[in-house]
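A single protein chain has been removed from this complex, and every other one stays in its place.
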Amino acid sequence: MGPFLRDAWLVAERDLRIEARSRVVLHQVVPFSVLVLVLFGFALDADHRTLRTFAPGLFWVAVLLSALLAVQRSAALDRADGTDTALRMSGLSPVALFLGRATAVFVQVVALQVVLVGGLLVLYDVAVEDPLLLVVAGLVAGVAVAAAGTLYGALASGLGVRETLLPILLLPVLAPVLIGATRAFDDALGAAAVDGWSWTGLLAVAALVLTVVGASAHGALVED
Amino acid sequence: MVELRAAVALLGRFPALSGVDLSVDAGETVLVRGPNGAGKTTLLRLCAGLVRPESGSATVLGHDLGDGADRRAVRRRVALLGHGAALYDDLTVGENLRFWARAAGLSSGSGPDGVDQRVAGALDRLAVPERLVDQRAAVLSQGQRRRVALAALVVRRPDLWLMDEPHAGLDQAGRDVVDGLVAEAVAAGGTVVVSSHELERVAALSPRVVTLAGGRVVDGRAGGGAT
Partner (left out) sequence: MGTTTGTAAGTRDTTGSPRSRLLGVVTLLAVAVLGVLAFVLTDPDVRIHPTTGEEFGQFDAVRMLYVHVPLAVMTYLAYGICAVASVGVLVKRTPWWDVTAHAAAEVGTVFCGLVLVTGSIWGRPVWNTWWEWGDVRLMTTLVLFLMFTGYLALRRTTDDPRRQARRAAVVALVAVLDIPLVNRSVEWWENRTLHQRSTIGELKIEDLTLFTLFFGFVTAGLVLAWLLLHRFRVGWLEQAALDHGVAAAIAERHAETDDAEVLRSVGERAAGEGTSGDGEPGS
């Protein structure tokens, strides 16, 4: 287990270091996600009351769309300059590779959420009623998004049509995450009277299933 | 070392190798040559355990390449210098080399067998200037990338070297470094298979030349002292 976690961390550290240097997610994906919030504002032609009502759903749609870009960026790292071949030659376990990549995507998705929550507070004038629920639901949903995203990013990688294929493969799978996370945020932001914690439980099951399936299926995708 | 019998390998649906017979002994250096599209790259990728033999038999380092677990075992013991340098542009040269060394399972300790020592040794061996180590890989020239790529492979101390066009994009000094590396690997008991268009240069290194065409060996299939 020791060397295994070490390998996973090796990959996560690599991806995060590359992001820290290149700042592609920070400079391109984060502004995009805020832009989506602004566009919703324009499209709904809304007063604050409407926006507050729909804030949780708009938030998670923005997260999913931005996560798509982050996933594509993550998968692109190991396509250039023969790095994919070198990874296969290295003997690094596919499971460790998956967990490492997913961890890096998770960190980026959580960072996106932090910025977007700020966007909700400022642009949509929402109030956080249950901060703990907000944080826990956000983290758990982040795991689910990162796991599914990493698996499908690897899957679409190496296909000429990956940019167009990834969304139609990934987004339907994330439908339960979108529903669950939106309900949990409904509760946490006081937008609707639902039990956010039981929704977080559902999110946890989704996160677990997607992580286990992703880790075990990853080998079938990257091996010969 | 390498034992191929009527080996067929597909690239998608295209038989890049259409029945290769080749045997390479331990400590031998072999030059593979042939026109573009002859299957040189696929031959090296097959030997590296990256491509599954579709039919025929293929054994490398005592492992049967028809078996998935064996292919994985082969990959760990083989160094393949491909067309790409496998460098992450946003990491420094040193970070790249340490990443690949640790990915290959080397311990990060600082002893003589630790990653840092081995990386330093390899950079020295490939004559990569000290000032480049902390530079991002993106700023390297083509030739420098190639040297760093070779250094990453030297770190792993492979049993079998597979080099696809190692001289491409290198200056005179770089070519000499590659030649020295090959000679050294052979002297250390290693086996080297090189694909190249630089006939004269490699001919000096390699007593054995194999010609590939149409996905199979058309000349030189019985190697020096083989079976």
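Some points to look at:
Each chain gets a letter, A and B, in the order it is written, and its residues are counted from 1.
Note that a residue touches a chain if its C-beta (ideal position, glycine included) is under 8 Å from a C-beta of that chain, and two chains touch if they have at least 3 such contacts.
Keep in mind the model is a prediction, meaning the values are calculated, not measured.
Residue B:Gly12 is the one among B:Gly12, B:Pro112 or B:Gly189 that touches the chain missing from this view.
Residues touching the missing chain, restricted to subunit B, are 8, 10-15, 18-19, 34-35, 54-55, 66, 199, 203-204, 207-211, 213-216, 218-225 (touch as defined at the top).
Taking the complete complex into account, residues 148, 151, 155, 158-161, 165, 168-169, 171-173, 175-176, 179-180, 183, 198-199, 202, 205-206, 209-210, 213, 217, 220-221 of subunit A touch the chain not shown.
Quick note on the criterion: only the chains that are shown with their structure count from here on.
One simple way to say how far apart two chains are is to compare their mean CA positions; for subunit A and subunit B this gives 38 Å. Across the complex, subunit A meets subunit B through its residues 3, 6-7, 10, 14, 17-18, 21-22, 77, 80-83, 85-92, 223-224. Within the complex, the subunit B residues that touch subunit A are 48, 50-52, 68, 71-72, 75-76, 78-80, 82-91, 95, 99-100, 102-105, 136, 152.
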